[in-house]
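Omission of a single protein chain aside, the complex is shown with its protein chains in their original locations.
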Amino acid sequence: MLANIVILGGYIASFWVVWATLLGAALLLSAFSNVAPTLRNKPYSSITSFALTLGTVGMVTVALFSSPKLGLATVWALYVLWPVFAVLAAVMVVSWIFKSRLGLYGRVFESPIGMVGLGICFFWIIAALMADLLPLYGPLEALSKNNGTIVQGVTRKFKLGAEALNGMTYAEYVKLSLVEAGEYGKLYKSNIRGGAPLMSWVGDEGERLPAILGTDKANRDIFSRLIHGARTVLPLSIGATLVSFTVGITLGLIAGYRGGWFDQIITFVANAILAFPVIVLFYLIVLVGKDGNLSRVLATAIFAFPLLLVLAGLWGLYSVKMGRLIGILVVFLPIALFLYFRNTWGLPDLSGLAAWAASAFGGGNSEREANIAIAVTNFAQMEPRMLNVFVAVAFSSAPGAFRLVRGLTLDVKDRDYVAAAQTRGENQFYIMIFEILPNVRGPLMVDAALRIGYTAILLGTLGFLALGLPQESADWGSMIAHGRGQLRFEPQMAVIPALCIVSLVLGLNLLADTLREQSLKD
Amino acid sequence: MSDKTWLGGEIHKSVIKMAEDAREGRTSRREFLATATALGVTSSAALAMIGAAPAALADGHKKMGGTLNVSMIIKDVRDPRLFDWSEMGNVARHFVEPLVRWNTDFTFSPRLLAGWEANDDASVYTLKLRDGVMWSNGDMLTAEHIAYNLTRWTEETEGNSMRARVGTLNADGVEIVDANTIRLNLTQPDITIIPGMSDYPALIVHPDFGGDLKANPIGTGPYSLEEFEVEVGARLVKRPAGSWYGDAVWGEVYVDEIVYTDYGNDPAPEIAAYEAGEVDLNFQTAASQVELMDDLGFARNEVATGATIIARGNQDIAPFDNVNFRRALALAVSNEDMLELGQAGLGATAENHHVGPMHEEYADLGDMPMRDIDAAKALLESEGLAGAEITYSYLAGGDYREDTSVAMINQFREAGLNVIADGRPSSDFWGNWINYPFSTTNWNGRPLGVQILNLAYRGGVDWNESHYNNPEFDALLDQANGLADPDARREVMAKLQKMMQDDGVIIQPYWRGIFSHASDRVVGYQMHQSFEHHYETVSLA
Partner (left out) sequence: MLTFAIRKLIILLLTLLVVSAVVFVIVGGNARALRTIAVLELGPRTPQTEQDRYIQRTIFHQCDPGTGAEVVIEAPDNPAHPKGFYIDPEKCRSLSLAERYGTWLFGFLQGDWGNSIVFKKHVAGYRGVLVDPQGNEKPNPDPWGVINERLANTGMLAAWVFGIMVSLGLFIGILAGMNEGSIRDRSLSVVAIGSTSMPEYVMGILLVVLLAGNSMVFAALGSFVDFLPISDSFLGADKWARKSPLQGSANLDKDGITFANTVLPVSAVIIYGFGYIARMTRASMAEAMRSQYVRTAVLKGVPRYQVVLKHALRNALIAPFTVIMLQFPYLLSGLVVVEVIFSWKGFGWALNAGASNMDYNLILACSVVSVIVVLLTQFISDVGYVLLNPRIRVA
């Protein structure tokens, strides 16, 4: 079945002259529509868009299927990810239907570019959420004889379709490479080796997933790692951006609203951090702080801001209703403080509890006991190296958020509604958080979307320089760094994770652009 | 016979017995050549003793002149005795020379010496200087200069690695006999003293060099150091015709200029430079890049060595103090897989005891350690250590050390262990390498098997990273050290090797081959087993 799809794709691809002509004609038509207004009218405009669509689809097919292995990989990837695409389609359709009721989010659907951006972002979010449900390998799972998979393959150079064809017809070539894939499986049954080429078969067809994009140097499936990688990249970049925004919002609101010496000091510190070379900052936090307390000290400071912001908000709302405030705090504070101290100083120490839980629920099985103990010990706690990176990234992007919020606050603080709230005698925290903040949310959201993308790039840089994240982590930056040595044999090892970063950032940038445009329409 | 030893004396007694062993295949010929020449026998005589013809010198079509471009990391060349990287020695060796050279055929031949002689129990050595050697500043090389260097080697200075290499020599033992002769009175018999003098930090400096070679590059070599910058590059230029003593002794060197360029640790820029024609030779080609470099059309050079990688648990720390746990770890790992994944199959599997067929005293135990994951799991379960958490530290530099470690971590995980992978960059890794709970380390080859065991597995020694402390093992090792005859030593070695395996001291997956590549301009290059660069025979087409 798969083979037929690939051969079909190949036949479509072999008509590349047709698709190229179509695409060229469509582009010419749209170019001339500037000069000749008649071309913008009905029959011509439909022809143009039809030719544009068909030509683009055709050329993409050419690009993918000119090499049968790449074609096979594409088909497999679509097959494996179909639940993700299904959920994505459902989300997009539902949002489209209710777009008029969804405020700013709904208005994104008025722009095709915005929809593309949103689609890409949703794709990665859904893929990250569903990664465990898909028939993938684990991110650290090495393919070997022992887990029922057979990995074959000698490192072979990835060849362009044109070069490999070498006088054969396309169908012959496809048949050959399909047979080749099967033959390798038998030939190298007893031999495991890293760096299997694109689309190598693993086990009998249908049993387990083939290594769609080959394996990396440690024989882990690259495709599975890419999807699992979204689980590292997305939470880290979104989380770090959110935390840096809470820092920026808390300090920026106060500095902008109150001004004075506080403003001067914080602005000075923010400028000093911004003037400092980012790379050195990372080296200092990540290398020096690895076992030391530097990242913990920073975490203590940075993670305090979300807490302070919520407390200030509660104080602003309920400063006159003390009973209610105390009621909320009794519930909120223990949980918040628990999370806060778990992720800064690792307190309270749960190892005693872990030992008890292991003996109580382990049932005498030492492997199970060990797993329970580890799960309890690490409960609600970020892995130390993850914490390093989180703190480093949040710390370096907080000054930017601070400057933005401070500027916006200065802009807004003399408006009538602020003055009105002041004359009403509202608490100043109430004014900052419930009057000023909601009114600057537009630019903040745009900046947040851009900054998440920037953070993803930064994480990639960290992985690329082998800083911080656990060395075997499946994040895309580390994968680029690991695959870089094999660039000449197996370019997909480094190139495809790189394209993942690009796609995520592109999605976020398109989204931010649309959000900016739509919020300007107000 | 005057051509049997460098100084025309008699052949050392033990060499005759060893030649017999080598002829009958009981010891390796390579080891025989090393030991025999270390005791003062000429390499041609040593070859003749085991019935091999000396290799004919390939003259070929050699042209004078040209610039040889070499890719290599450039580290500081301040004081040879402080050198800790072969790369440092490679830059320096072109203008300061050693007393003795270890050749690519594994023999030792005199360089600044005319020859040497050992007494019967190898505790007194007589060194004869070569006549007419002149420093680049016009001074003649004298015995005082050599004594100055030998004394410096014995000094206690931070980072002086020669002290360990000439451990049996102290300053009082250096005796100047006449202007051309020096006698070394060792504290105990030692056949490794001459090999020690051929190592990369053992370069002879002029007493006026002022502690900084790159500032005062006074030397005896065929080249002079013109430019030097750490992490960037070095340029060496041939000394003017007739000014080098060696023209008459060794023949004139071919290449006019040697340019070293530092392309960093990452192989990609180096390969790019090869493709651009900027590089003719490299220091070493990573195993993962060998095939690519072959495909790009560069000539592969390879040497089989005793270089290896080991994984060890620190026996002072739980759970590695448990012998069954260590054995289970060894059972969980397939050495063949490690060789495939870590070194692209370019090497030979090893047997977890750090002695190999390249050592003359190697005992073939017959049974290769095999992976048995069920046995490993059962052993872990019986000790109550199933799912135990271990932190595995390794050097994450993208080379075989990282690849092997990650592959081994994966196999540990398959055995149900909970492994925390602790990859560290080089700047971070070496600060504490002795004390990690579990880690992989690379070891360079040593001529003798006992050398390694003494260095790394005797209780309490500096480099004992496994913290193995077994009095029985140490006693047997003492016994082996006293046995000059390889056959007698082999019987003890069999016990030692078995003990290493049974105690699960290390997991030693493979012996690695080392590689380098040359462009088609280069004629007459052969890779050296310890990465030394000798370019006297190299010319450019």
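Points worth noting:
A and B label the chains in the order they appear, each numbered from 1.
The rule is simple: a contact is a pair of C-beta atoms (placed from the backbone, for glycine too) under 8 Å apart; a residue touches a chain by one contact, two chains touch by 3 or more.
These numbers were taken from a predicted model, which means no experiment stands behind them.
Touching the chain that is not shown, out of B:G65, B:G251 or B:G264: B:G264 (per the contact rule at the top).
Interface note: of A:A36, A:I279, A:L347 or A:A420, the residue touching the hidden chain in the full complex is A:I279.
For the options B:Y148, B:F283 or B:W433, the residue in contact with the chain missing from this view is B:W433. Per the touch definition above, the residue from A:T300, A:T461 or A:S519 contacting the chain not shown is A:T461.
Residues of chain A in touch with the missing chain: 30, 34, 113, 160, 162-163, 268, 271-272, 274-280, 283-284, 287-288, 290-292, 294, 453, 457, 460-461, 464-465, 480, 484, 487-488, 491, 494-495, 498-499, 501-502, 505-506, 509-510, 513. Where chain B meets the omitted chain, the residues involved are 69, 76, 78, 82, 84-85, 156-159, 161, 210-212, 215, 229-233, 259, 261, 263-264, 266, 268-273, 275-276, 278, 296, 425-428, 430-435, 462-463.
Keep this in mind: only the chains that are shown with their structure count from here on.
Centroids built from CA atoms put chain B at 47 Å from chain A. Every residue of chain A that touches chain B in the complex is listed here, in rising order: 140-142, 144, 146-147, 155, 157, 191-195, 217-220, 287, 290, 365-371, 374, 466, 470-472, 481-482, 484-489.
Touching chain A in their complex are the following residues of chain B: 266-268, 271, 286, 288-289, 291-292, 295, 337, 340-341, 344-345, 373, 380-381, 384-389, 396, 398, 402-403, 406-407, 409-411, 413-414, 416, 418, 421-423, 425, 427-428.
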